[in-house]
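With one protein chain removed, the remaining protein chains of the complex are shown where they sit.
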Amino acid sequence: MKKRVAVLGATGIVGQRFVSLLGDHPWFDLVTVAASERSIGKKYCDAVKWVIEKPIPKKVAELELSPISSDIAKEKIDIVFTALPADIAKDIEIELARKGIVVVSNASSMRLEPDIPLINPEVNADHIEIIEYQRRIRNWDGAIIKVPNCTTAILTLSLKPIVDEFGIKKVIVATMQALSGAGLTGVPSMFILDNIIPFIEGEEEKVENESKKILGELKSSGIEPNNSFLVSASCHRVMVFRRTHGICFL
Amino acid sequence: MKKRVAVLGATGIVGQRFVSLLGDHPWFDLVTVAASERSIGKKYCDAVKWVIEKPIPKKVAELELSPISSDIAKEKIDIVFTALPADIAKDIEIELARKGIVVVSNASSMRLEPDIPLINPEVNADHIEIIEYQRRIRNWDGAIIKVPNCTTAILTLSLKPIVDEFGIKKVIVATMQALSGAGLTGVPSMFILDNIIPFIEGEEEKVENESKKILGELKSSGIEPNNSFLVSASCHRVMVFRRTHGICFL
Amino acid sequence: MKKRVAVLGATGIVGQRFVSLLGDHPWFDLVTVAASERSIGKKYCDAVKWVIEKPIPKKVAELELSPISSDIAKEKIDIVFTALPADIAKDIEIELARKGIVVVSNASSMRLEPDIPLINPEVNADHIEIIEYQRRIRNWDGAIIKVPNCTTAILTLSLKPIVDEFGIKKVIVATMQALSGAGLTGVPSMFILDNIIPFIEGEEEKVENESKKILGELKSSGIEPNNSFLVSASCHRVMVFRRTHGICFL
Partner (left out) sequence: MKKRVAVLGATGIVGQRFVSLLGDHPWFDLVTVAASERSIGKKYCDAVKWVIEKPIPKKVAELELSPISSDIAKEKIDIVFTALPADIAKDIEIELARKGIVVVSNASSMRLEPDIPLINPEVNADHIEIIEYQRRIRNWDGAIIKVPNCTTAILTLSLKPIVDEFGIKKVIVATMQALSGAGLTGVPSMFILDNIIPFIEGEEEKVENESKKILGELKSSGIEPNNSFLVSASCHRVMVFRRTHGICFL
């Protein structure tokens, strides 16, 4: 029995990736794609500016785009994947969880709340258990599960075995991040041609705080961040399509 | 006595060029800069993302941004230079002309109307005389004067002496146009990295129609386009900052 | 029975493409790869700076690089594919043909000689028959077959049906060509960043002359170029990895 799933924010670059991965997946049946107002009612293939290397999964191409609203719960959705901007994600994700839906979210909102698991599967899969606590204190049947910031995901994967074997006191990290991380239209070409941009708003804080949470410990009253080390991140945007590079010193 | 001038759309890439050229000009006194809502009331130097090679002229840097409205006429402005998007330019330019102001406009609206001079100074400076006719039929004291599409300006400069000496039957032109022509944020980097874009909306029609008008003839009832030749344009966006290249065959 | 084949110039960008296409081919057995002096004796995978999207075919990766010499004929090679620079290609290709080997060559040398077929398979496959004449007048048992210039290949494919149905008097073509056409190290980054290069040495002549030959006619005394139309080409290098774009007017 496949799980019925929806993607919110399906036409953006993260949404496209969700669609590409879920479209022909053996476990999931992607039945609903939702996007912002100007795309509602259009066929997915007509509304999207597709940039993924593989073609749009056939059956998704023909789906009609729904509004971004918790009304999609009516379609007996089991799981909603959200690729929404943080500011509009928060409310709708809470409404969906209240309607009993499991929300897997790329939005940065709520990532640091102690009852919300921030999962990098190879690193802290056990943090998923905090959902029991989340349901109890939030009084809902659904769940909100967060995907970390992209750079943090790579970093914590590298740090995990070192933390476990030796411990870490200080992490110094410099990143050279791809354009794709800013979204399809996030970086105007005139700002990046013959340039690097040595600042990405909010990114350095995300790398620092999310790393500590992902490498933190599951406690009965929430995830306890690992505060045994310092993180100092310096994040740059470079003119590279989708491969991000980082170096880190301990 | 310097002319008192204003720039509308002063924070965009064309507006910045106007500001750079007018800021310390011996004939003009730039007294008003206007921009869209989110900049109103800010100092010019705080609101603008300046990309011109020379610094912001000192006295303009300190000017407070006004709203885009024909109310600027109250400030005894002689000439308004507009760098507005075509859709919002039309109405305000007409209002300004009605209030007796001379409007020099980069916006593409009204460029093809027979009583509106479309001036490429080295090519058709005499077309400016159509303003008398414009004032009579439009019943206003101001004037609207249009600057042509950038690619058309270069093309007609090359064609003028050939048209005069030999005549032309057909012009085939292929362009490779800089990013700056699309405005500061017009071309997202993910669309142009490792790419050329073989279509620029509306550009080919502009090159064709404006070329014929610029090389046309001043008649008592308006500018008569030169229809003695055909123009076939093929316009491409390339990842170059501000130098546009074109080739043309006759 | 597979044909035994060799690739000369196997480490360059065209040579890599040959290796990628031939390495696991059902008709061909790639037994020899040859390259310039500094690579001789190294394993192919150690000497090459591989840039093709698919990995190096396994069995080719382990081949030892031979010198570029007609001595490879001793290895009972049926067909040699050459991706050599034009200046060193000519002599060795003639020697190989004299030793009875069929040479399929990307080098521009000899492309315009009337007894040398210049084949764009979808367009002029019948020109292959000129080999009989070539063998007779050159007095050899092998053969030399040329692959056209890359831009010409695309152009003639587009022109062929039009020439056949309607005839053509004049072809005007503007190209925006990828970096790969200049070879792996052909275009220094400082020359192309924030730039297009409106000249590629020899390219315009190749497009003009090779188009006429490919669209020409097989006669008993050689290929007769199609001189019924003029070609005017204007070739540009742009900062694009491997996709060349061209527009053409008739």
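Labels for the chains are A, B and C, by order of writing; each one numbers its residues from 1.
By definition in this document, contacts are C-beta pairs under 8 Å (C-beta built on N, C-alpha and C of every residue); 3 or more make two chains touch, one makes a residue touch a chain.
Given the structure is predicted, the values throughout are model-derived calculations rather than measurements.
Shown chains touched by the hidden one, complex as a whole: A, B, C. Touch with the chain omitted from the figure is made, among C:51, C:125, C:162 or C:230, by C:51. Residues of chain C in contact with the chain left out of this view: 13, 51, 179-180, 184-194, 239, 241.
On the side of chain A, the interface with the absent chain consists of residues 172, 174, 176, 194-196, 198, 232, 234, 236, 238-241, 245, 247, 249, using the contact rule stated above. Taking the whole complex into account, chain B touches the unshown chain at residues 193-194.
One rule holds in what follows: only the chains that are shown with their structure count from here on.
Between chain B and chain C the centroid-to-centroid distance comes to 47 Å (mean Cα coordinates, whole Å).
For the pair chain A and chain B, the distance between C-alpha centroids works out to 43 Å.
Across the assembly, chain A contributes 193-194 as residues in contact with two or more other chains.
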